[in-house]
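Note that one protein chain is taken out, while the other chains of the complex remain in position.
Presenting chain A:
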Amino acid sequence: MTRAKPEDDDWNSSKIHAFTFDDDDDEFTKLKESKRAVSSILVDDDDDDDDDDDDDVEKVSWSGEPVGSISWSVKETASSIRSGGEHGFPKINTAPSLPKQGSGYSLSSLFKAKSRPFQSFSESFSEASTRVYAPELRKPKSECKDYFSDWSPEETVKRMRKGKVYSLERFRSLQDKLLLLDEAVSAHDGNVITAVLIYLKKSLSKEIFFQELMVREIALRHYVHYLKEMEEQKTLVELMKALRRTEDIALMQYKEHLSIKDENQRRDFLKTCMRLPFSQDDAIHVQDHYTLLERQIIIEATDKKGEAEIFKKFPRKASILNMPIITTLYYSCFYHYGESEGTFSSPANIRSTFRISEKQYILTALGARAKLKSWFDVDSLFNTKNWLGYTKKRSPIGFHRVVDILQKNNAPVQVLKDYVSLIDDAELKLSLAQKYKCHDIVIEMYRDLKDRQQLIVYQGKVERGSHEDRKIDQLLGNMQIRWKN
């Protein structure tokens, strides 16, 4: 990667403040002292500029400025030697990991650091032993580039993790590249894994690169996420194709429709999606998606003119485009009820095209017709004729749900009571009848229960002198009822 070779002119801007830090007259007097202490050493360092790594100038300028009283404990870049003698916490076996190489530290890294005595010292020893709290010496980049080539995959990954200068250029053979990748993976540092992957992407042919990813699930997932974030859709699809992850490709391409704003383009795109290798179930859903949008476009074209009476009476609040199937059905039950099945906009057509269950259909139609207060339509949803020609109400959903929906649409008591009386569960029926003031039902139920006491209590809740009041009086005076209390 080229970032390991900083260009001098890139750093012009940083140089400017590199030399200003000393004159900073900020009001942090409390910081002054320690700042001076450290910068005195660092200025030295600046002068001792025997390599031309300009990164260093900038870095030193800010790394050398400790924030006085505050102990900056944040992790140091210092690649200090392992805490000698006593062992720390034990290493645990983290799932898929590779055997690590033995030596952690190569002589060369210590040696090369000698060109910058202070830095190297601070890096490898001083901070560890004397505990100088300095703000993150993030990238001392002071090392000579000449020695890059000595770094093993392990060291390189280590340096990358610590944000130090590194070079990936020596990893030229496929084997070396893969060793590097595997090392990054076994270090569990996603940031480094991605960095290595970016390098491999640039330096390997897709064919080879993808092939190697195939057997490296963790690296693969990082790469996929990277491509997603970079919005490199094309590469992503190529990758999935190479890996033969057909279903993933299908979903991924399908996802693109979300970013297409124009409905006609979106429809055409969805049409192409139908050819994608979805699972059996999903293929049906995607086909539905295309059909749905196609219908919606047709419906929208006529409806947005709003010529029919119903649109003037109840103007549309939004277009029907891109709405879910059920919303479309609701819309159709609201604006296109009673149209023949032959038209695309009719509820019957939508119902059969999208295989909508009876229960779902009834729920939706009920909601729409109740909203319009078409109680006649509501009734006919549930009416069935038996063989003798009598009408009877039947529902695939509990009548208490029907009541709930009607009530939410402000149905009058006359309508509600018909449905309350159809509730099977007596307790539920009684409580809903009371809640929605279906007096007749309550009164009749108490009568049937022969519960005189409750009836008397209930009389207090109805209007005096009303029809219900009289009815209760009548019942209470009826000698033929054998009250239980």
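Simple rule for what comes next: a contact is a pair of C-beta atoms (placed from the backbone, for glycine too) under 8 Å apart; a residue touches a chain by one contact, two chains touch by 3 or more; residues count from 1.
Going forward, contacts and distances are computed from a predicted model.
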item	value
Omitted chain (choose from "Vacuolar protein sorting-associated protein 33B", "Alkyl transferase", "Origin recognition complex subunit 2" or "GABA(C) receptor") - UniProt protein name	"Vacuolar protein sorting-associated protein 33B"
Of A:L236, A:V286, A:L381 or A:V403, the residue in touch with the unshown chain	A:V286
Omitted-chain contact residue, chosen from A:K164, A:H257 or A:H336	A:H257
Chain not shown: contacting residue from A:V165, A:I193, A:I320 or A:C438	A:I193
Sole contact to the chain not displayed, among A:G88, A:G389, A:G460 or A:G477	A:G88
Residues of chain A (touch criterion as defined above) contacting the omitted chain	1-3, 7, 9-11, 13-14, 17, 20-21, 24, 26, 28, 58, 62, 65, 67, 70, 72-76, 78-80, 82-83, 86-92, 94-95, 127-129, 131, 135-136, 138, 160-162, 188-195, 198, 217-218, 221-222, 224-226, 228-230, 251, 254-255, 257-259, 281-282, 285-286, 288-289, 292, 322-327, 354, 356-357, 359-360, 363-364, 367, 397, 401, 405
